[in-house]
Every structure is written in structure tokens, then in C-alpha cells.
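All protein chains but one are shown at their positions in the complex.
Entry: chain A
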């Protein structure tokens, strides 16, 4: 829908040239250079080149602009809920100074619409237009302008990361929901293995089963995570590699133990912590 509209608007090509409301004039030049604190004595007999866009701004009460591709694309995105806007890129090329009395016009074309993208501000679409300013038929400046139209208040929420489930790991996550710590076991030769995989590393059989572990083990190694921040977790936290009594090692967060009291060999037992649609195994001291 958004992409279709973007294609339609882009296919319209450059908009008819829209004349500026006022001719280039010293009053606006003075306002602008004052706002910038620019005391260059060349003004206002000449207009600052960087002011080119100002001449064709549409005032406080802009009339509906059916030919302006940015307005048209913005309306489409507003309709879809992407109501907020920030500028993200601007590239200008100036061919010459403008002088008071000259009357510019502008023509714009929709260059690209890319999205939806997740940004720090929220989900949004990048809209790029290219504009050319003319005096008569002479191009005097060009601009590439890109904005981000985004959904306000739609920042990526800080929910904890969820595991990815595959055919190999499905049994494991089904187990945690039932309060079972399941460890893969080869149905052919009986060896236990973790993490899960399709093939037995000892006998190469493609016939995995599982056993329910006691959930008892010892810290084999661990790290204390201080940085960077992780969604849904408070820093610092401890990630422990635990050797289970069944003989396999398994990673998980060690909870309820201050980082400086963790040691290798600490006896632990499994606990279960719901996170979103999943239940994650965690380690607790015993």
C-alpha cells in the first residue's frame, strides 16, 4: 500500500514549478542572517545561498498542494499512522547567488521511499525528494532532502530477548514450560548431549530423544556481564556454565547470588523463569 503509493507518486515525475510567494527580498535576508548571527556585509544586497529553500516555504497556512510529492507521500504515511517527522539528510548544490528582486520557483520529485525501518525514534519510513530551484528557466540550486516519518511513542520496547526455536530445540522449550529440564539423548547409543542437534556426535545416528535431568549441577565457569545493556535485564548479571550431574554443560543466568560471591564449583539447581511466551531455565544456589 505505502510502496504502491510511493511508486505512483514517483512515476508522476517532477512537479510543475511552484513560484515562491515573494521575490527574493532584503527583509527576509536580514531576518535570516540575524537569526544565524551572520554579519557578513555582502547581505542583504545578495542572498545567502543556503537560504534557497526559504524562498519557497509555504507560510503559516499552506494551501493544499496536490502536486508536491513530499506532501503527497506525507499524507499517505500520516494515514498509515506514521505521523511524526524529522529531517535526516540534506545535500544542497548552489549554482550562484540570488539577488533581491529575483523570483524563484521550485520543482520536486519523489526519489525514494524506504521502510518500514526500526529507528531509535520508532518505526518509520525514509522519504527522499529532490528539488530544483529556478529563476526563469535557469536552475540556481538543487537539494536532496530526506525525512523520517515515524510512529510516535513506538520505541522498541525493552522486553527481554526471546530464544529462537528450531525443530532441534523445540523439545527443550516444551520441557521448561512443564518445569522439566530436558537433555537430548541419542536413541541409538544412549549418549547425552547439549546443546541439541540433529545428529549424535558419537554414533552419527539421526534419532534424538531426551531425558529429564535432575537439574542439579555445579558452576563450571561464569562471566559477570557489566556492559553493554541487554533488553529486559538489570546489570550486572551473572551467566554461568553449569556442569549437570548428567555430564553435560549448560548455560543460563545465575540468579540470587551477588556477582562477587560466585565461584567455580558452586552447587546449583535449576529454576524456571517465565519470559514472554517462554520459560527460561536459570540457576539458583543450593
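FYI, contacts are C-beta pairs under 8 Å (C-beta built on N, C-alpha and C of every residue); 3 or more make two chains touch, one makes a residue touch a chain; residues count from 1.
Going forward, contacts and distances are computed from a predicted model.
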**Q.** Listed names "MaoC-like domain-containing protein", "Signal recognition particle protein", "Recombination protein RecR" or "3-isopropylmalate dehydratase small subunit", matching UniProt entry of the absent chain
**A.** "MaoC-like domain-containing protein"
Q: Can you work out which residue in A:32, A:134 or A:171 touches the chain that's missing from view?
A: A:32
**Q.** Selected residue (touches chain absent from view) among A:8, A:58, A:117 or A:202
**A.** A:58
Q: Go through chain A and note every residue touching the omitted chain.
A: 28, 31-32, 34-38, 40, 42, 46, 48-50, 53-54, 57-60, 83-97, 121-122, 144, 150, 152-155
